[in-house]
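Below is one structure; the comments refer to it alone.
Every protein chain but one is kept in place in this view of the complex.
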Amino acid sequence: MPAMFIRVDVDPAVQANAALCKQLVEVCPVDIFRPDGEGKVATVEENLDECTLCDLCIQAAPGQVQVIKLYAT
Amino acid sequence: MSILIDESTTFIIQGITGREAVTMAREVLDYGSKLIGGVTPGRKGRAVHGVPVEDTVRAFTERTRVDASVVSVPPGFAADAVFEAIDAGIKLVVVVTERIPRKQVAQFVEYAQERGVRLIGPNCLGIISPGKSKVGGVGGANTERAFKPGKIGVMSRSGGMTVEIANSLSESGLGISTAISIGGDAIIGSTYAELMPLFDSDPQTAGIAIYSEPGGRAEYELAEYMQSSGSRLPVVAFMAGRFMDEMPGMRFGHAGTIVEGKADTAVEKIANLERAGIGVAERIEDIPRLLKERLGEGA
Partner (left out) sequence: MRFYEYEAKQLLERHRVPLPKRKLVTDADGAAAAAFDLGGPVVLKSQVLSGGRMKAGGVKFAEGAGQAKQAAAEILKLTINGLTPVGVLVEEQRTIAQEYFAAVTYDGRAKRPVIIFSDMGGIDIEEVAEFHPEHLSRTHFSALHPFSDHIAKQAVAAVGVTGNDLTRLTSIVAALVRIFFDYDMTLAEINPIGRLDDGTIVALDAHMDMEAEARRTHAALLQQLGVPESDNRQARPPTPFEIAAAKVDAADTRGVAGNLTEFDGNLGLIIGAGGGSLTLFDAVRAAGGRPANYCEIGGNPSVAKAAALTKLICQQPKVKKIAVMMNVVSNTRVDIVARGVIKGCIEAGFDPAEKIAIFRIPGSWEEDGFQILKKYGVDYVDRSVSMHEAARRAVAKMGKR
């Protein structure tokens, strides 16, 4: 089942920064980010709804990661 | 005044780097409590939300005054942590950890008694004196709304229901003097009756609300205290788990909540509390009304 409550948008510019990609994977307490094996980052669809809105990913990549509450619209 | 803790109470958290303890550390600091550090073996030199982490309790007690410790470590390590706090000379130990084997609980409760240490818990959320301090996770991040300063002391075998009852007292305008989540285990460090004398000598406290459950004898002990002590405080109790009377031998809710004999049942406990002059509320929202009646205040 697709995520119902949370969408995470990652700016394409992030993918050029391998260190930042790695950091996103590390900071998320609910494993929303996974390494795609080529130094880039992918989001894990089934974990999106587990997002605790802790903002650690946003703090790691200010302006480049957006967490959207699908229920807020 | 308040009991057990106030704005000057300094304390540490044992197990501070654990998932739940990190959250608790942030919340008690946000509330203004004097959390001065934490202990996790092997993590000396780190910091959690700005407070230092040490390997041992003594590292703190050797250099500063430590009034209390909150034990929030996995069940297999809890007894050792309590012994460490007591051996380091700390006089108030709050044990948050649940599922500690009963034999170990009996051991550290006995040790605390021998050393004159006040033990709260295990399996509790801690102590709060609204507006002054909280020692433990009680109330979480939104403590102010549920715990307004006032004149009712709260003692509860359930951490969650400590907050629910406090919330109803705060909304009614009565407010809280000190609320204590005493723990849900079969053996706990401090029972209602053992804490009553502290409330009795606290001028801020005008009445008591308790949350109780089937299983154990703590409510009988409280009833005896009320009859023999000449306590000045009106007490109102709420008894959950009435349905359990029909289901002997089944455990619900907490480790100490099981009907093994007639005296464990909700019905027997309610009758006994009422005989001792303790008001028994049918619903949570009746607690403030019953207390106001007993305090001579209109509802």
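Going by the order they are written in, the chains are A and B; count residues from 1 in each one.
In the analysis below, contacts are C-beta pairs under 8 Å (C-beta built on N, C-alpha and C of every residue); 3 or more make two chains touch, one makes a residue touch a chain.
All of these numbers come straight from a predicted model, not from anything done at the bench.
*Asks:* Hey, which of B:132, B:157 or B:269 is the one touching the hidden chain?
*Replies:* Selected residue, touching the omitted chain: B:157.
*Asks:* From the list B:32, B:101, B:173 or B:277, pick the residue that touches the absent chain.
*Replies:* With B:32, B:101, B:173 or B:277 as choices, the missing chain is touched by B:101.
*Asks:* Tell me which stretches of chain A touch the chain missing from the display.
*Replies:* 1, 4-5, 30, 46, 49-50, 52-53, 69, 71-72
*Asks:* Provide the residue numbers of chain B that touch the chain removed from this figure.
*Replies:* Answer for chain B: residues 20, 23, 75, 99-103, 106-107, 109-111, 113-114, 125, 137-142, 146, 156-161, 163-164, 167-168, 171, 184, 186-188, 191, 211, 213, 216-218, 220-221, 238, 240-244, 247-257, 261-262, 282-285 touch the chain left out.
Here, only the chains that are shown with their structure count from here on.
*Asks:* How big is the gap, in whole Å, between where the Cα atoms of chain A centre and where those of chain B centre?
*Replies:* 39
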